[in-house]
Structures are given as structure tokens and as C-alpha cells.
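Every protein chain except one is present and positioned as in the full complex.
Let's look at chain A:
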Amino acid sequence: MSSTDADVGLIGPKSDPKIYTFHVHGMHCSACPLLIEETFKELPNIASARASLANHQVIVTGEFAGSPEKIAEELTKLVKSHGYTISLERMKKDAGWKDFVYALPIALVVIVGFLALQKAGLTNLITSSNVSYGTAFVIGLIASVSTCLAIVGGLVLSLSASSAKEGGTWRTQTLFHLGRLGGFFVLGGIIGVIGNSLHLGLTANIVLGIIVALVMLILGINLLDVFHFAKRLQLTMPKWLSKHVVRGAKHDHFLAPVLVGIGTFFLPCGFTQSMQLYALTTGSFLEGALTMTAFALGTLPVLALLSFGSLNIAHKPWKGIFFKTAGIIVIALALFNLANAFATAGIINPLFNF
């Protein structure tokens, strides 16, 4: 830095490269710093850019004209479309703690409602023991508001709210649901033909349950947007998830949401598993496929409501409350799933009774 203009702060005449430190608002993911760096480096007058997720800053070296405020404004224009704002001051969280005033009671009402649904004995609505496609659809409907909601719904809510928060579009959510329906059709057909279940063993089930719970826990904490340590935790999350599912939303990653949709076939959900057990007794591709598809269609309304609802609300003025509400619910469901997984493993005694 040249010393001649040190006293006037950052307003330099020209030529000498200067180092500026700006705050970045809106950095959520491990891929964000890279994106910002790459965007800035494309400018001819910027020699280098280093962004850091940990302290939400970007350090740029280059030749600039105008005041730092002006520079921040110019830089913001470049990355605005990705949802970032560059500023001199650390931007205050305008929708911060006071959102919890609404978010906490709302989340608790939803959680208590969920518990009440479990006690209501919805499963007794299923009276027939032979499964028509209509029955499979009804079982799907019931499954989507029952215990499966804790794991499948929780995962959908955490992924879609996170995706919406990162600027994801309806395309990601649609691809997820298409993946789920298609996956249930094909995999349902396969188990119908081979007459053998694709069930995971007990250990795999428990491990999968714990992984899903941990992913939900991290996404939930991120949705709260108050603890910065969780952002660093996200780095330890599988790359394909943090990059493709949460963020890849906007770009050309068609595959990730589809794969996650297909993957829900294997999620530990009692209803899904007993439907699979039925599908494999059919002994035909088409019957197995249609049974599983009918079941998946039954779960679609609630899951679609969760994912497209999050997307819609993400553009409303009270989105801060929504993301915090979703965060609390997702964290609660994650802990619920975690406790259940440990109980199933025989490590702890069951905590919940329905």
C-alpha cells in the first residue's frame, strides 16, 4: 500500500494495487467463497480475491477508482444474482433473534400437532389386508402424515427450505418429486420381478437413520441462521450434498435432486418397507411398480406442500420466521430420529411411546 494516501483512507488516485476487506452477506455454503472469488477475478482490475466462509469476508487486491462504498456497490452488482451483498460494515441481521418470538411457538404447535396425529390412531383406518392400488394410495396418504413424516418429510423440509434459502427454483423441487415417483415405479417393478426385497439390514437401517438425522440436524441449525459454527460444519458434510443438492439448485445439476428422490425409496420408513414387502409378493413388474407408484402418489400431496410451500414462502417478507420455524422443526425431528435410531440399536431404552 502506498503511504501517500494512507491518511485519506482508501480513496487512492489510481494505479497502485490496494487491498480491501469487505463483508459478504449471504454466504451459506462451502462452494460460495469459490464462486465469489471466480467472479471477482474475472474483472481486469482485480489481481486477486480471497473469500472466507468462516468470517464472511472477502479480501480483494486490485486497482480501484472511487470510494470503498462505491466499490462495494459495484462488486455487489456482480454477485447480486447469486444472493450475496458486499458491504463495508458487517451487515446486521435484520431478521434475527426477534423472529424466534413467532418461530418458537409456531414450531412447537406443529410438533405437538405431529405428536397428536401419531396418537390419533390413523393406522387403524386401514382395514383391508389385501392391497389394491387404491389402498396403496390411501396408505401413502396416511404414511405422509404419520411417523414417516419424521424422516422423509423432515428431510424434504430441510432440503427444500435450504434450497429455497439459497435461491433454488421450482425445478429442483420438481426434479426431486419426479425422481421419487420414477424411482418408486422402477424399483417397485424390480422387487416385483425378482421377488426379493431390497430391504436394508438392521445395521444399515440404523446407520442410514443416523446419517439422515445428522444431515437434518446440520441443515436445521443452518436454517436457524444464528450459529456460525454450523456453517463450518457444513464443510464436513458430503460434498455432493452441500454442493449439488443445496446449492446446485440453480445451475445445471439435474441429477442430484433426482438421485435424492430415488434414494427416498431406501429411507427407513415403516410404511415404505411394508409396501415393498407387499410389492415383492406380486411377482410381476407392472403390479409391483404400480403399487409402489400409487403409494408414492399418496405421499405426494404432503411432501409437495412441504417443498413448494417452502419455495413460495422463501420470497415472502416473513421468510425469516419461516426459516427459523422450519429450522426448529427439523432439529426436533432430527433429535427424534436420532433417539429412535439409538433405541433401535439397543443403546438406549425407547424414549417415545405412541
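We adopt the following convention: contacts are C-beta pairs under 8 Å (C-beta built on N, C-alpha and C of every residue); 3 or more make two chains touch, one makes a residue touch a chain; residues count from 1.
Basically, contacts and distances are computed from a predicted model.
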Identity of the absent chain, which is to be given by its UniProt protein name, from "LPXTG-site transpeptidase (Sortase) family protein", "Phosphate transport system permease protein PstA", "Iron ABC transporter ATP-binding protein" or "EfeO-type cupredoxin-like domain-containing protein": "EfeO-type cupredoxin-like domain-containing protein"
Residue, one of A:Ser144, A:Ser160 or A:Asn205, that touches the chain absent here: A:Asn205
For chain A, the residues touching the chain missing from this view: 98, 100-102, 104-105, 108-109, 111-112, 115-116, 118-119, 121-124, 126-129, 131, 139, 142-143, 146-148, 150-151, 197, 199, 201-202, 205, 209, 268-271, 273-275, 277-278, 337, 339-341, 343-346, 349-350, 352-354
